[in-house]
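A single protein chain has been omitted; all remaining protein chains appear in their positions.
As written, the chains take the letters A, B and C, and residue 1 is the first residue of each chain.
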Amino acid sequence: MFAIEIKDLTKSFKGLRAVDGLTMKVPVGSIYGFIGENGSGKSTTEKLICGHLVPDGGTIKLFGKDYRDAGVRAKVGALIENAGCFPNSSVYNNLKMQAINLGLKNSDEEINRVLKIVRMEKDAQIKFKNCSLGMKQRVGIAMALLGSPALLILDEPINGLDADGMRIMREILTDITATYGSTVLISSHVFGELEKIATHYGIIKQGKLIREISANEMKRTSKSYILVECDDNKKAIKFLSLKYDGAVSDDYGKLRVYGDEASSDIAEYLLSNGIRIKYLKKNKIRLEEYYLDVMSRKEKC
Amino acid sequence: MVKYDRTKPKKLKSMLSVDFLRLFASPLLYVLIGVSFSLPVLILVMTTLNGGEESTLIFTSVWQSISSVSEEGATAMDITSMMNINLLFFLTSVLVGIFVSEEFKSGYAKNIFAIRHKKGEYVLSKILLLSFSGALTFIAYFLGAIVGGKIAGLSFELTNTSVTGLIFCMLSKIALLPLFSSIDLLISVFAKQKTWLSILGSLALSALLFPTIPMMTPLNSGIINLFLCLAGGIIFAFCGGLSSKFILDHTDIV
Amino acid sequence: MDQNQIIFDKPSFIERLKRMLGVDFYRLLHTPVFYIFLAISAIIPAMVLSMTGMSQEGEIAKPLYTETWQMIAAKQPLYVVNDIADYANMNMVFIFGGIMISIFIGHDYRSGYVKQLFTTHPQKQDYMLSKSLTGAFSMTCMCVTYIIGTVFSGILSGTSFEVNVSSLLISILSKMILSLGWAGLYTFINVILRKHFGIAIALSFFIGTGIPVIGAAAIVGNSSLLNLFLYGSSVYACLGSSVTAFFSGAIVSIVWFIFYAFLGSVILSKSDVY
Partner (left out) sequence: MNAVEIHNLSKFFGQKKAVSGLDMVVPEGAIYGFIGENGSGKSTTEKIICGLMRPNNGQIKLFGKDLSDEDVRHKIGCLIETPGCFPNLSVWQNMMIQAANISLRNPKEKVAEALKLVRMEGSASNKFRNCSLGMKQRVGIAMALLGNPALLILDEPINGLDADGIRIMREVLTDLTLKKKCSVIISSHILGELEKIATHYGIIRRGKMIKQVTAEELERECPKYVAIKPLDLNSAENLLSEKYIKVTRKDNFLRIYGDASPEETVNYLFKHGIKVEEVTTEKISLEEYYIDLMKKGENEIW
């Protein structure tokens, strides 16, 4: 079952096609990293899912039901662009209103729970307009977490969070997907952070989803290789190409051995032939490289 | 230091161009000019064209919508002496309130005050600009009164005043504008982001000063009235400007 | 917890409306806007009552209002403004109500909280109904404070209090019922013009003053056709009104309320939230 299923969704503003035939599937319980350039239609898609914008065409299904179904939408938590809070009311009052809006019975208890999660218990009485950028972001996250939603849509939640805030963010998302089985759609430009928690990725370019892949699939399919550098590379390459056919020297003064041999065996082989190793690394594909590689490809696969 | 594109800081000129650019780019001024043109038309047309029954709002001549003649009940707080051009001073309070608080609310004040230490130019440029736009609304009202008078078929002849009296009356009212805009600026600079406070505050202060206007600028005002209004306007603008500068100097901009 | 266990119990219409109303009332009672307007509608009658009429040829100005209850409603339904006393009565509450609802809804959109509302409430009629009901409630409260203000200023200025009590009650009740229709109208204006707060509040003020109906009355004269309009029936609920006036006002109000709520929901569901 998919938490979000979108089929050729289109949305244009005054002639400019923000979302253009987007098709997307977000499995339940996953943390779906939604990546793309500024203005590639990420926020627009998220607003369409939350019903903030009316699509020109295409269908959106949440948990198998139409996205306009009130039951499903009551279990959606969203933080898009900024936390929509009343500036003159205190943080606590804003959360109280959202708790009433969600019809939560034990609202005070629930509010304290989410405030504790984002470490904002002591600042609950400050007026929202007096909070700093980082604190406003945490209030937005707390509001989205109210009532432990089945689907959480976060548009660049890491914006303005400090290192500590990012760590909390990661813990929240992994915890909510594990204990409540919720699904998270998160868009961000900080690939380092996203990489640590995302289970699926969707790469969007000019309003189209050009690649949708799960994290471990990405690891498997991308050509992995071993990087090695020795004090005498020429001698090393001769030995390596004897035993491994995928050995080649790249232009950064390092040797690459494609295929999935164990790096320890390669090291063992080189050392036993008296070659001293300066650098040895299993090349774990990083999200940023994968993203740049996909973006540079012209065709849509 | 390296030569920079930023020329020698001609502060007042740059501040004025910033304000004028924004004034003509946003709809605020045009809406208020529209309102001040249609206000007299509404007043004149509605009161005269009501099936002839007796009405408390009887305008004998068009110019009554500009101001009441000096000795005729100028002090009484009755309706007709209120329903004339002097209402526009309340409109200027709304204009100043919105225009200034928009600057603080959008955060553009950060860019203005980052490169200026002295707040004098900001205050002076605002007073000049807002008096100028106030004058535009007065002119629009004047034209509206003429149009309204034509439609309602009211008489245009000037009883116990002359054309010069009328012109001086209008000029001295415009001369009072710096006085009102500097006071409204004072409130708005204090209120900063809180638009409702700057508008309500300016309206309240203008209401306080309102009764003086008919006395200072009757229909048959002469050169002395103009001189008095000009002097009063400039002195008040000076004090209002200085106190606004004081507030800006001693409070956080953000 | 495996996935297909997530059950989505569809909240009933009443439940959804209750939640939305809860949010609106919480905000209404916890922010100063409502109380400021209650105070305004208490003070205004005192000020207006003290205003004197037009003074002709210098004799002392005769007071505008001879009886306190003229402040609540005019003696006979006159759609045309020829006497300020007939115009400035409790209908002014509908002007203040218009401004308050514009500020209330404008705040929703400017703060961005409307994003949360429309995330959890896909049906747009929840929003329309809840805002109209909140608006109607606040206008009724403003009527109450208006009446209190009138009574006080009446006692102070010593104007006479005798009036046909039943028709006074009818006119007060029908004006309160009419606030439903007015709230629907104001909510409609502010939701349609949500992108231009300035124009929305100006338009609400303009319609609240009833100038369009007065203009029509100036042309068409005092025909009872004007009662179909909200301003018309507000004027019709005057001191001489009978029970039929009450029912006609109630029907007009409820019809407009439903019409605007329905039209607003349809338009909203077709257009983007902001």
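In this text, contacts are C-beta pairs under 8 Å (C-beta built on N, C-alpha and C of every residue); 3 or more make two chains touch, one makes a residue touch a chain.
All values reported here derive from a predicted model rather than from experimental measurement.
Trainee: For the chain omitted from this view, which of the shown chains does it touch?
Mentor: Computed over the complete complex, the missing chain touches A, B.
Trainee: Touching the absent chain in the whole complex: find that residue among B:Val96, B:Ala109 or B:Leu171.
Mentor: Final answer for the missing-chain contact: B:Ala109.
Trainee: Which residues does chain B use to touch the chain missing from this display?
Mentor: With respect to the unshown chain, the touching residues of chain B are 1-2, 4-7, 9-11, 13-15, 17-18, 21-22, 25-26, 102, 106-118, 250-254.
Trainee: Would you write out the residues of chain A that touch the absent chain, in ascending order?
Mentor: Residues 13, 36-39, 43, 81, 132-135, 155-156, 159-166, 189-192, 231, 262-264, 267-268, 271, 276-282, 288, 291-292 of chain A touch the chain absent from view.
Keep in mind that, in the parts below, only the chains that are shown with their structure count from here on.
Trainee: Quick one: which chain's Cα centre is the longest way from chain A's?
Mentor: The most remote chain is B.
Trainee: Looking at mean CA positions, which chain is nearest the middle of everything shown?
Mentor: Of all chains shown, the one whose C-alpha centre lies nearest the global C-alpha mean is C.
Trainee: So in the complex, which bits of chain A are touching chain C?
Mentor: Interface residues on chain A, with respect to chain C: 1, 28-29, 47, 50-54, 63, 65, 67-78, 80-89, 93-94, 96-98, 100-103, 143, 150, 179-181.
Trainee: Quick check: in the complex, which residue numbers of chain C touch chain B?
Mentor: 51-55, 58, 61, 64, 80-85, 103, 198-199, 202, 211, 214-215, 218, 221
Trainee: Note which residues of chain C are touching chain A in the complex, please.
Mentor: For this pair, the touching residues of chain C are 1-6, 8-11, 15-16, 18-20, 22-23, 26-27, 30-31, 107, 111-123, 269-274.
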